[in-house]
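Let me begin by handing over the structure; questions about it come next.
Every protein chain of the complex appears in place save one, which is left out.
Naming follows writing order (A, B, C, D and E), and every chain is counted from residue 1.
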Amino acid sequence: MPPFEELRVFTGSAHPDLAKAICDYLGIPLGQSHVFKFANDNTFVQFQENIRQRDVFLVQPFSYPVNDNIMEFLIMIDAAKRASAGRITAVIPYYAYARTDKKDQPRVPITARLIADLLTTAGAERVLTVDLHAGQIQGFFNIPVDELTALPLLARYVGQKELLNPVVVAVDFGAAKRARGLAARIGAPLAIMEKRRVGNADQTETLNVIGEVESKIAVIVDDEIDTGGSLISTVTALEERGVTEMYVCCTHAVFSNKAAERLTATNLLREVIITDTLPVSDGKRHPKVTVLSVAPLLGEAIHRIHGGLSIGAMFE
Amino acid sequence: MPPFEELRVFTGSAHPDLAKAICDYLGIPLGQSHVFKFANDNTFVQFQENIRQRDVFLVQPFSYPVNDNIMEFLIMIDAAKRASAGRITAVIPYYAYARTDKKDQPRVPITARLIADLLTTAGAERVLTVDLHAGQIQGFFNIPVDELTALPLLARYVGQKELLNPVVVAVDFGAAKRARGLAARIGAPLAIMEKRRVGNADQTETLNVIGEVESKIAVIVDDEIDTGGSLISTVTALEERGVTEMYVCCTHAVFSNKAAERLTATNLLREVIITDTLPVSDGKRHPKVTVLSVAPLLGEAIHRIHGGLSIGAMFE
Amino acid sequence: MPPFEELRVFTGSAHPDLAKAICDYLGIPLGQSHVFKFANDNTFVQFQENIRQRDVFLVQPFSYPVNDNIMEFLIMIDAAKRASAGRITAVIPYYAYARTDKKDQPRVPITARLIADLLTTAGAERVLTVDLHAGQIQGFFNIPVDELTALPLLARYVGQKELLNPVVVAVDFGAAKRARGLAARIGAPLAIMEKRRVGNADQTETLNVIGEVESKIAVIVDDEIDTGGSLISTVTALEERGVTEMYVCCTHAVFSNKAAERLTATNLLREVIITDTLPVSDGKRHPKVTVLSVAPLLGEAIHRIHGGLSIGAMFE
Amino acid sequence: MPPFEELRVFTGSAHPDLAKAICDYLGIPLGQSHVFKFANDNTFVQFQENIRQRDVFLVQPFSYPVNDNIMEFLIMIDAAKRASAGRITAVIPYYAYARTDKKDQPRVPITARLIADLLTTAGAERVLTVDLHAGQIQGFFNIPVDELTALPLLARYVGQKELLNPVVVAVDFGAAKRARGLAARIGAPLAIMEKRRVGNADQTETLNVIGEVESKIAVIVDDEIDTGGSLISTVTALEERGVTEMYVCCTHAVFSNKAAERLTATNLLREVIITDTLPVSDGKRHPKVTVLSVAPLLGEAIHRIHGGLSIGAMFE
Amino acid sequence: MPPFEELRVFTGSAHPDLAKAICDYLGIPLGQSHVFKFANDNTFVQFQENIRQRDVFLVQPFSYPVNDNIMEFLIMIDAAKRASAGRITAVIPYYAYARTDKKDQPRVPITARLIADLLTTAGAERVLTVDLHAGQIQGFFNIPVDELTALPLLARYVGQKELLNPVVVAVDFGAAKRARGLAARIGAPLAIMEKRRVGNADQTETLNVIGEVESKIAVIVDDEIDTGGSLISTVTALEERGVTEMYVCCTHAVFSNKAAERLTATNLLREVIITDTLPVSDGKRHPKVTVLSVAPLLGEAIHRIHGGLSIGAMFE
Partner (left out) sequence: MPPFEELRVFTGSAHPDLAKAICDYLGIPLGQSHVFKFANDNTFVQFQENIRQRDVFLVQPFSYPVNDNIMEFLIMIDAAKRASAGRITAVIPYYAYARTDKKDQPRVPITARLIADLLTTAGAERVLTVDLHAGQIQGFFNIPVDELTALPLLARYVGQKELLNPVVVAVDFGAAKRARGLAARIGAPLAIMEKRRVGNADQTETLNVIGEVESKIAVIVDDEIDTGGSLISTVTALEERGVTEMYVCCTHAVFSNKAAERLTATNLLREVIITDTLPVSDGKRHPKVTVLSVAPLLGEAIHRIHGGLSIGAMFE
């Protein structure tokens, strides 16, 4: 018997397909709401059904247009709070601004923390998210955060290929732990890309491959593909180092600047495996791109949060 | 002798021209900063000069694109706070979302309050603004708010025309106090537009003129022109009621949906007098449109806040 | 099945009759408590029954003596919080200090916001109130506010009179929206009173009637009658403008300075229709004064809040 | 050189005489302000001079009418905060509600803590007070509290009498520490009154004297005289135990219920020595009552707080 | 039917025996958790069972090593909060730092308040404790505090001895109220020890007995025995004043510096009666020491808090 009254799932305008898929998993209809902009570019929100004391889950990845989607989400949370929702869980399949998580230069923001505070200020009481760029972002919140991971999903898919002589390649140091996790699951060794500035001129960079990759099938791992720039450099570097075939695995497919096109143009790159934490626009629909859905993952987590069941047990 | 160390004024990307004009008034250079978006649509900010213990004023009207400009502003404030600014004043010549200031329907947000909380959460310690849609928005903040008014500026300009037999017309009840203020300054009577829904069908509305307007020169007053829709209805209704000539006075010129074109197309409407609290795009530059600058007003207020002088004294 | 444990309603010393009437509506006994002052003028409170985890509603309009009633209410809330109440709803049928809601002069307080913060600081988790002077006061809170309106009650009563040729008159701009609401419900046109200072001497004011009132029956609308001063000026002005009969409708009857006597002395004024959001002292009991009770309104709202039902549905 | 800009002292309506005496000590004029009630019993405040960045001290003992004086003070603080005061110190010579400082019965408030929170919520940044009923009330605040004591003032006055064979008597356990302090300063032994309930009937109490008092001159010590009830019982009990003469020393003279008259009627009681932390009404002006002023104490403390000098050094 | 989901009790490393005894009283198993230190002296905590939405009680007296036990407790609370516990009650049978509850010297902390804030910051939502050194410490919290008392337990035990001609002796003024409570329950008079500094040299102190003790059996009362230093001085002073026999009653037995040995060495001292709010180390197990258990008291309180029943009713 769940501790909270009826479960309700609502979607912002960022990714209604995912919210609907989650509701399908849960066997409930998507909650009714109006979310739109007035002529003066002001966002407006109205819930079209009573949510008093309901256990409300609001779904919004921070996809393009990022600031719009964040502001809209904050406004939805405010409306839910003032409408006497019993509990408000912010479901954020993709958390943007995650790379702005420390001051590594003077006088810059820590936007990932700022966003956490904005969500709490608006009225979010819990967060449910997937594969944060850095786990420490959990600590930017003082409300409970359930971070799910799509790694088992990706690993299972890649594992089924039974690749011969594979090596898992982390695109940078930040991706190393994630890459090791996948490497351990498919029983492969690890290599890591190192980007280094050369000389006094800030602009020139070299890209080193640390570890053995020659004559191997590389499974390149990152948490997020944005412009694909560093991924393409990685692909090129690996090609030069005698890699025979390449696969890319990544949870969040931002894919700005025609990333999909540029990536899939490379011959040795056989497949780009992503998930639907972000909307799967037409630009991402390419024969070499495989999309795995996180809807069952998120649906199951919502079911467990609502019912007071363990989330940890999902990953044992 | 000012209580705070050196004064610094920085601009977001919404309206650098206004920030520069303010700095010209103050006789100081505009502060150096980088404010831009990465390819992944994430906003980034870096102050290019030391601001430790400085008295920092950040200038950003919440103009189009509204959510982008608000988020950028919050990120600037966060960066300034973490860079040890001595005091951070949010200078917001135009405060968007001001009409979403109460729950007049079930399950809607109070976004004007939300924005106030977001600003404080980010680190703003004071607010300087111009002609809020509702004065109560001051009370949405718990930090000091200095609200300036452009009404004397507009009244002085209209007064110099020495119109014969004028009537000041408020476009709705919300504009009535402001209209009375202008009416008193130019010695004119007042009329008020009343919008009323007719019958059960929600859509149909009538527009009544309360008060005498026949054969008079109407000076129509509003705080903000958005699509200009209700203004155009007002103009039409006044035309039908025998008004001879019309002027429009308003502080904030949002001018979405080709408002300027549609407004100025009316023959009897002689002039639209606005200020530059919002960027004056080409769409607003029309022979019938007159722009008065609030830069001296804001500059003087910043000078006084920095030096511990009275703002109230500016309006006596 | 209600989400919260047993419902309990307690009253402060301001208006026990209303609290009892609410309990009668709900079919429950009024909660037992001691609320009194020690000889040293310090207020004391003790709940006489266990309220752990109970859904506690505390009823107190901010009537005369205002500061005493507010402080007593804050102390009650503190006691309820420390006694482990499950949820505390502040039921404030009349919210005082509502006119001090903005800084329209230098160096004044925004007391309506201050009171909101004091209530939250003491431990209130929700507010239930009636006809706020300005809707924006909802936004002074960051906890859910349910604002009810007595307008349908008043409109229904006036509507049953089937007045011939009526006009609804707003006593000032602030009352205009409320007046329009009543006008629409009884199918009458609107007029608005305009107060304006004349000349340099601050004291002299003129009172203009904007709109047609001659030979009509005026239904004067305000949210609150205090000394009745401006109402009496309105009555006089309307008399001069040829009104034939007058009715007054208002939610909150403060009635200081013998307001009732002075008002009812006017011959053309036939009836003053008020509600019991404030205690109905003997000074208000006059043959021309009709009191409508808000107890069913508040009782129904409490029933719905307790049970997680929609409040909005009450007004559809 | 003081760290804060100009010093300003303002008074609420509770005790302007004390505020003036403090200003005389400091050699500055009392700050200009309007503090009054509207006809509707709502308190209003306006500072009549610029206080931006000023070091503002607001003086208000929580005297009768207690709730009015507290609310007025909160409103003054809010106005000062919104008027951009540089720093706000709440000067509270007498802190009411200090006996409601713990839950010694079920379901009662801890009002002394509540008031501390209300002051901080309104905007107070420091507190300056005199002889709190319990020192722990300092810990109810999270802002700096400077608690002064009038004990040396009272001890010096009593010491100059060079009483023969004196005994200092604490009126209850709570007064024991204070009494010991005075006893040590005048070199006298200590006795303590013990109140105890007898039998099952809650009402009957006996009053025991613990310690030797026969044939001695008693100096009775309390922090506050309210109705004087327990003081009169003490006096009677001491008379029965053979005390030859009595003096009463106390910082805060609330004196409700004709306390002064009743106290001074006792023959053996020679003198009641109080201070002016509370207004000295006519009812307190009796030949047997001596009033010592705390104005120099408070004035010196304000001087030191403003200038960054040690307060502790005042009591060494 | 309890309002919260399943009850769970966990223990820190300070006093697992007490937590187990509480669980025995409640008839539930002790919750599974790991609490330990890494080699680098960093404390770590993991709950070994799902606690989502559970009603979690964490038991930890602030015994030696005090700072370690407090930090460990804060970390446990943080872990419980982030693990989505439904409600977190901090069960603190002994609250350390309670004597640092006011600034009685310049520039000292108020650590008892600080600890209260740290607990709330970590995520505690309620506190359950026993015999606070000062009741005002309740007011250092803004969350509900249930303070139980072991006095009836101690009084019942002493009462059964039916001592002839007893006198209850408070070791200092702070213990006087507690002593009176016990005196009233066993029908004995009261005496109070007074410590006073003599001369200018700060070090010398005299210890006076206020009240009659000769030829009586003394029952010495304190809330806490630390080094036992002042207790031993009391014992010596009472011996000199002709007391015939002595008993010591106290809730919290800190017993540092071989307090038990030193105390029990005194011949006239017959028995030291303590409780197990603190761990009963071997040093406390002496034939003259009697330990009464507070486990049933705490167990019953937890049962009532969980079920929404009155705690006050336990002491009627």
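Structural remarks
The criterion applied here is as follows: a contact is a pair of C-beta atoms (placed from the backbone, for glycine too) under 8 Å apart; a residue touches a chain by one contact, two chains touch by 3 or more.
Predicted model, so just to flag it, every value in this text is computed and none were measured.
Across the entire complex, contacts from the unshown chain go to A, B, D, E. Residue-wise, the contact with the chain that is not shown comes from A:211, picked out of A:152, A:211 or A:279. Of the candidate positions E:210, E:254 or E:269, contact with the unshown chain belongs to E:254. When the whole complex is considered, the residue among E:9, E:51 or E:92 that touches the unshown chain is E:51. Here one chain is not drawn; of A:71, A:191, A:249 or A:294, the residue touching it is A:191.
Although one chain is not displayed, subunit E still touches it through residues 38-48, 50-51, 64-68, 70-72, 74-76, 78-80, 82-83, 96-97, 99-100, 103, 105-111, 113-114, 117-118, 121-122, 226-227, 254, 256-257. Remark: the residues of subunit D touching the chain excluded from display are 3, 126, 138, 142, 144-146, 304-305, 308-310, 312-313. The chain not displayed touches subunit A at residues 101-107, 110, 112-113, 117, 134-140, 142, 145, 147, 173, 176-177, 180, 183-184, 189-192, 194, 196-197, 208, 210-211, 310-312.
To be clear about the criterion, only the chains that are shown with their structure count from here on.
Under the touch definition stated at the top, subunit C and subunit D share these contacting partners: B, E. Chain centres computed from CA atoms place D at the largest separation from subunit A. Averaging Cα atoms per chain gives one point for each, and the point farthest from that of subunit E is the centre of B.
A straight line joining the Cα centres of subunit B and subunit E is 61 Å long.
Mean C-alpha positions place subunit A and subunit E at a centre distance of 50 Å. Looking at subunit E, one finds that residues 138, 142, 145, 310-312 touch two or more other chains.
Chain-to-chain contact here is organised irregularly, matching neither a line nor a ring nor a star, and falling short of all pairs touching.
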